[in-house]
Each structure stands twice: as structure tokens, then as C-alpha cells.
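Report on one structure; see the data block that follows.
Here the complex is missing a single protein chain, while all its other protein chains stay put.
When the chains are written out, they are named A and B in that same order, and each has its own residue count from 1.
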Amino acid sequence: MKKKLMSVVVAASIAAMSIGAVPAMADTVKIGVYEPASGDNGAGGKQETLGMQYANSIAPKVEIGGTEYDVELDIVDNESSNDKGPSAASKLVGDGVSVVLGSYGSGVSIAASDIFKEGGVPAIGVTCTNPQVTQGNTHYFRICFLDPFQGSVLANFASENFGAKKAYCLAKLGDDYSQGLVFYFTKAFEALGGEVVKADFPEGNSDFTSYITEAKNAGCDVFFTPTSTEAAANTIEQAAAQGLEIPLLAGDTWDSNVILNAAKGKNVKIYVTTFYQEGGNADFDTGMKEFINSDATNVANNGGDDTIAAVSAMGYDAYFTALEALKAAGTTDPAAVNEALWNVTYDGVSGHIEFDSENGDAIRSSAFVKVVNTETGAWDFVSEQTVSE
Amino acid sequence: MDWLSKNLPYLMAGISVGGQYALIAIGYTMVYGILRLINFAHGDIFMCAGLIMVYSVTVMPMYLAIPFVLVTTVLIGFLVERVAYKPLRSAPRMSVMISAIGVSYLLQNLALYITGGLAQQYPTIPWISDVITVFGVTTKRVTVITPFLVILLVVSLVFLIQKTKIGMAMRAASKDFETSQLMGIKINSVISFTFIIGSFLAAVGSLLFFSNYTGVTPTVGAMPGLKAFVAAVFGGIGSIPGAVIGAFIIGISENIIKGLGWTTFSDAFTFALLIVVLICKPTGLFGEAATDKV
Partner (left out) sequence: MSKKTEVIINVALIGALFLVLFLLEQNLPSTHMLFTVLKKGAIYALVAVSMNLLNGFTGLFSLGQAGFMLVGAYTYGVLTIPVADRANVYMYFDGGLIQFALHPIIAIILAGALAALFAYLIGLPVLRLKSDYLAIATLGFAEIIRAIFQWDQLGPITNGSNLLRNYPSYKSVLFYFAASGVCIALIVMLINSTYGRAFKAIRDDEVAAEAMGINLAHHKRIAFVVSSFFAGVSGALLAMYQTSVQAAMFKSAMTYEILLIVVIGGIGSVTGSCISSFLFIILSEWLLRFLDTETYIGDFHVPLLRSGFRKVVFAVIIMIIVLFFRQGIMGTREFSVRSIYNKITGKSRKKEEGGAAS
């Protein structure tokens, strides 16, 4: 009986759909932005989007096949959630985007992958570092390095710079990002002859004191905790309060002003690997800062100040990579853009971008290591780390 | 001494967290005692207190911000009761509980909208945030103060309930809702007063909690809220000393579990404890035998 109602809903939806679907204007090309603006990764997603918006503000037009197009960013919120992601992705495909950028967070990217595939739309992962995002498909590309790379960079760094023999690894339960990094870190660190103590913390945990105590008691030399920024702020605060003397190591998510604010004026040592070093490109830095400061919403989305997050730089590069692909394709047809992407190269603020021919992953052999300067509350450059496979 | 300095941090963290749970748990247990309602929004009121502090220190000095936080949190608690629970006084219990879940959903989404989802850094409150050393263990002063402050607050609360007129009215209302109304007790003001005390304690709890764990996010209240509720059930719901002791037990055992290396199950343990208590001794440690009216 209830089926009848569904048909009413269907009819209503079709009516809504015919009103809602406005055909794309002839001289506009749409780039989909599939990023979280809420949920666990909302903060990072917003910073990544900011980079794209800035890029869009300085390059709002692109010439494709002899015609000049306005570039429009079509931004949807995937809520950091695998079950909300597919509908956000459908909206992008339905809007007729030529290429999609995103997402921050690998899980949601994988959840939307099939929708993009079916819709024939290529996607460029910006900072999703899980190998599985691009593995075995031809439509998902990525401009950042991968977890195995980042994990071994950090393991090598810990071993070389601190002579670490024992590492404490703390990952969030149920989070593929931190668990994956810890996995690769452990693998590389043990290969270097080190020993690892691993612990998990559950969702919604604010109390890290026991983990810090455990790391102290176990006599570890480094504390590896590649978690989300929320957990990071608490970890740093409590590590400082408990006088943890060993350095904290983390991955790219920690390259955020949340970390700087938490660490400022405290007695902690924090090292992160990241994609971009502020000061690496002066023009980009000034432009991006101006863009952030030009609008109160932008400042809020960036976490209240104008420190440039690495993910913003990556978002910026992703946008231009997409433009390159559009130019190379000579058309806004997503299938042609997909083909063109394989051969796109672009020298961005985060370095040279080029995709390998197997999975469409960026060919990157180095990562920046930065340390928090707790006096000024800014990042200091440490080294550019490479790993020989 | 070595053993002590290795294991004391777990105990201290446990006592401190337990104290903060206790302040939240009192709010649960008092509301449940009178309204038979699990106030799911209580953890979110705690979160709101944290956010108000974050924003108020940007416009006023700390010595004004603290009373401001206490007053506004109390106001929020009061309003939530008036708007979301009072209209449902005669409705089935399930409706009120759903309303509580709705309020929790609303507060979290509002906080998300206002903060944009980024973890907000809680301001440093002078003196209590200082780092000190106790028996060779480095920690914040707040960790040491918490249990004493909690005991002080609880003693004065018990005094209030045992010795004052409003306290008597509260006890009467929790014994028998209808009869106390017939006896001329203004039930609505008693309930409002209960929410005011609960929110006040949650605000004090938030000052202590966030001084220790400084990240404030829209969902930060959910877990402490649930655990505080578990503590209230553990100690026997409706009993204030029970809730406090339950909270300390849960805080300490949670940290011992972490210290033993079973970190994956530190939360699961809390819930397992809840279920065991519910099944073996549904009235909790200090609860009175339920007088179920048929």
C-alpha cells in the first residue's frame, strides 16, 4: 500500500527536478568541489576549499579550444560522512561539472568514486593520502603523496634526526588515515631496527594524559600521532602540561593553525611532514593572505587567522591542474578531460605535479618537514626529506 | 617511588576526569530524579558553556568572563527546560526523551554553524592552568584542585537539598510528582530550579574540563555526557552522592584500562559496566528501590 505514496514523492521530485535543473550556461565551465564543510573533517575541508576559491579569484577565466569560459566552482558539502557523500557527488554530476576536486579525507572520496565513474567525471584528489582512492581505477587522480611514502619519511626522519629506537604510535580508532599512517610508519621503523608501542583512542576522546604517561613509562624516543586537528590540540596541551620531553611527530593534517595556536608558548617539540612550506612562494603567500583577510567568512573558515595551511596550497594547485587539463582537452567534455589528465603537468606552489600512468597518483619523491616555533607560533623549515624506495 | 611516579599520573587523571564527570552527572541524576527524563542535551549544555567561554574572553576580561559563562549557561539550561520539556509535561516519557535528543541535535548544529567546525582553543585561566609538580609528576593545577572543589560543591548541594525549603520541595517532587503538586509545591519552579543547579554545575565542570582538555568542538559534550549518565546510573540514579562516587569510579577505571594497554576498549568498558550494573543491580550502588506504580 505504501508504494503509492512513494509514487507521489517521485512525482513531486520530478516536478522539483525540472525546476531545479538549470542548464549550464554556454560559456561557463563548472569545476566541482567535493569537500567536507561539516563533520570530523570540516575544518580541513574548508581550508582546502579556500585555496581553490583563491585560485578561482585570480584565474576566473580559462580558454578552452579557442573560446573563453568563465570558471564556476560548484561547492558541495559531503559532511565527512560516507553515507552523505554519494548524494553530494550526484549533485555535482547532475550539475554537469567537467572535473571534480576533492575530497579532504580518503573515506568519502572512495564512497563517491563510483558515482563519478558512472557519471564519467574525472576527479582529482587533493589531500586524500590513502592508496585505495586511486587504486584500480582510471578516473580518480591525486596530486598529493601517499600514506606509505609519508609513513616511511617520518620513520626515517625519527631514526636519523633523533636516533629513535622506540616510538609510541597513537591512532584514532576507526579512522583509516591515522591507522594507515601508523601502519606504514611501523613497517618502516621496524625495518630500521626500531620498536613500536601502539595505542588507539576512541572517538570523542579528550583525555590524552594516560597515553602520554604510557609513552613516558615505556621510555619511547618519539611520539607519533597523526590524528585530526581536534585531537591534536588536546594532545599538545596535555603533553606540555605533563612535561613530555620527546618530540611529537605527525603527518600533513597537523599542518594547520590549530596546531600553532595550541603549541604557542608551550614547551613542546612538534615535527610534521607536509606538502607545502609557507614562504616557499612569496606571491602565493601574499595573495592568499590578502584573499583570506578580504572577507570575514574566509578568516573564520581558515580558523581565525591568516596562516596558510598546506591543504590550501594543495587546493590552489589542484585548481590549476584542473585548468591545465581543461586546456589540454580543448573541450569541457568530462571524458576528454579525463583522457587529458593523464598527460597534464603543472608546476605548482607545492612543487611539480605529474601523474603516474598506473593509478594516476602524483609522482612525488619529497616531503617538507617543519617544526613549530613555539615562541613565534609559526612553522620553521627543517628539511626536505626524500626516501629511496 | 619509581612505581609511584609511573602510576600516579593514571590515578590523578582518573580522579580529575572523575570529578568533572561528577559535576555533569549531578545534573543528570537530579533531573532524572524529578522528571524521570534522561536529559540527552545536558552534555551539549556543557559544550555550550565551553564555547561561551571561548567567545566571551575575546570581548571581556577573565574575571568577568567566568561569571558571565556561569550565568549564560544557567540561562540556556533554564530556557531549554521551558521551551522543550515543559510543553510535554503530560506527554509520554518517550516524547520528552525524543525532545531531549532533538535539543541535543539543535545545539550541536548551532555550535557547528557558529564555530564552523574548527576546534576552538579554550582560553588559559590563570592560576588553575599553571603547571605544577606533585610527587615528581608534572600536571596542571586544575587536576589537583578538581576533586576538592567537587567535594565542596557536593557538600553544599546536599546541604541545600536537606536543609532548605526549596530542597525539601525537590525531594518531595522526586518522591511523588503528583502528590507534591497537591501539597502546594510549585512544581514548575522546582523543576526550573533543578535545571538551574544542573546547568550551573555543568558550567563549573566545563571550566575544569576544558582547562585540562582545551579543544572545544560541537560534539565535545557527547561523550562526557554519556559517561556522566553512566556514572549516574552506576551510583543509583536520583542519588547525588551515588552519582559522584560513580563518576569517580568510572573516571579512575577508564584510565586504569588505558594504562593497562587496552586502549581500544576504554569506552566500550564504560558501557559494559553500565549494562552489568543495569542487569545485576538496576538501582545502582546507592539508589533507592524503585517504586513502580502500576
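Everything below uses one rule, namely that contacts are C-beta pairs under 8 Å (C-beta built on N, C-alpha and C of every residue); 3 or more make two chains touch, one makes a residue touch a chain.
Because the structure is predicted, anything quoted here is derived from the model rather than measured.
Enquirer: Which of these touches the unseen chain: A:E118, A:E160, A:E190 or A:E358?
Expert: Hidden-chain contact among the options goes to A:E118.
Enquirer: Which listed residue (B:L64, B:L152 or B:A268) would be found touching the missing chain in the intact complex?
Expert: Once the missing chain is taken into account, the touching residue is B:A268.
Enquirer: To test your reading of the contact rule: which positions on subunit A touch the chain that is missing from view?
Expert: Interface with the chain not displayed, on the subunit A side: 1-7, 9-10, 13-14, 16-17, 20, 37-38, 42, 46, 75-77, 81-91, 93-94, 107, 110-111, 113-115, 118-119, 131-132, 135-136, 171-176, 179-180, 183, 198, 200, 202-203, 297.
Enquirer: At which residues does subunit B meet the chain that is not included here?
Expert: Subunit B touches the missing chain through residues 36-38, 83-84, 87-88, 91, 93-95, 97-99, 101-106, 109-110, 112-113, 116-117, 222, 226, 229-230, 233, 264-265, 267-268, 271-272, 274-275, 278-279, 282, 294.
Keep in mind that, in the parts below, only the chains that are shown with their structure count from here on.
Enquirer: Could you work out how far the Cα centre of subunit A sits from that of subunit B, in whole Å?
Expert: The answer is 36 Å.
Enquirer: Can you tell me which positions in subunit B touch subunit A when the two form their complex?
Expert: 6, 9-10, 13, 17, 112, 116-119, 121, 131, 137-140, 209, 212-215, 217, 219-220, 222-224, 255, 258-259, 261, 263-264, 266-268
Enquirer: For subunit A, which residues count as touching subunit B in their complex?
Expert: Subunit A reaches subunit B through residues 37-39, 42-43, 46, 173, 199-211, 213-214, 217, 229-231, 233-234, 237-238, 240-243, 258, 261-262, 300-301, 303-304.
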